[in-house]
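Every protein chain except one is present and positioned as in the full complex.
Our next item is subunit A:
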Amino acid sequence: MKAAPVFESGDHRWWILHDQDEHRVIDSNVYVMESNGQSILLDPGGFEIFPQIFAAMVEVVQPSSLQAAFVSHQDPDIASSLPLWNACNGKIHWHIPKLWEGFIRHYGALDAHFVSIPDEGRELVIGGRKLEFIPAHYLHSSANFHVYDPEAKVFFSGDVGAALLPPGHSAWVDRRDPESSKAFDEHIQHAKFFHQRWMPSNEAKKDWISRVRQLDIDFLCPQHGAIYAGENVQRFLHWFDALPVGTALSAMHA
């Protein structure tokens, strides 16, 4: 597992922990935001990859700086490591979709400190920096949130933008030639099936795109695959808008 910087401005930093060493479970990215010596983990990952995530995290932030963790939805690759993090640091506040609290408790750690995120979303301040929990329901989970940092212009997009990439992949969709869409076109082939199969609702997708287009985003950071930066953010939104999703059943019955 590697740690790479996403954004840095003074004491305000974002990192991606990516390219896990265990390949029997789906490859996942974990993000860390640090501000003024306080940090938050975004989608801290599955039980099986916890040791490598933890070791990678210690490369970039002081473990005691960890104040909070954000859980976008209930899936095991997102939060099944929760009881292990809680064993290491029982002071972490877990920001979790209200709808999924009782489900996520099934991973263990009945005593973990949960803070509900209502359906309409809300804000959180970490180290003086505001983060917005943006509703992304039905993309793919029925209670699902993304995270926007308006100062860093980082948008953590959970499963939206996800791509199934081979081991050793880069943290970024190639951005050496930002004017050309060649790298994006190659990358997005790895994202197509994921979105068609896991995203259930065109209506939810359209609603999300219309809201996200209003945000100023430099880095769109998915939980699987690679980060879209600069022009690739708009390329992705355009591609996703045009992609029919929720088509699995009709395809199977065809």
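By definition in this document, a residue touches a chain if its C-beta (ideal position, glycine included) is under 8 Å from a C-beta of that chain, and two chains touch if they have at least 3 such contacts; residues count from 1.
The definition used in the following text is that contacts and distances are computed from a predicted model.
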{"item": "\"Pyruvate dehydrogenase E1 component beta subunit\", \"Chemotaxis protein\", \"Cytochrome c biogenesis protein\" or \"Autoinducer 2 import system permease protein LsrD\" - which is the UniProt name of the missing chain", "value": "\"Chemotaxis protein\""}
{"item": "Touch criterion as defined above, residue of A:F50, A:F145 or A:F194 at the omitted chain", "value": "A:F50"}
{"item": "Touch criterion as defined above, residue of A:S64, A:S116 or A:S180 at the omitted chain", "value": "A:S64"}
{"item": "For subunit A, the residues touching the chain missing from this view", "value": "47, 50-52, 54-56, 58-59, 61-64, 83-84, 87-89, 108"}
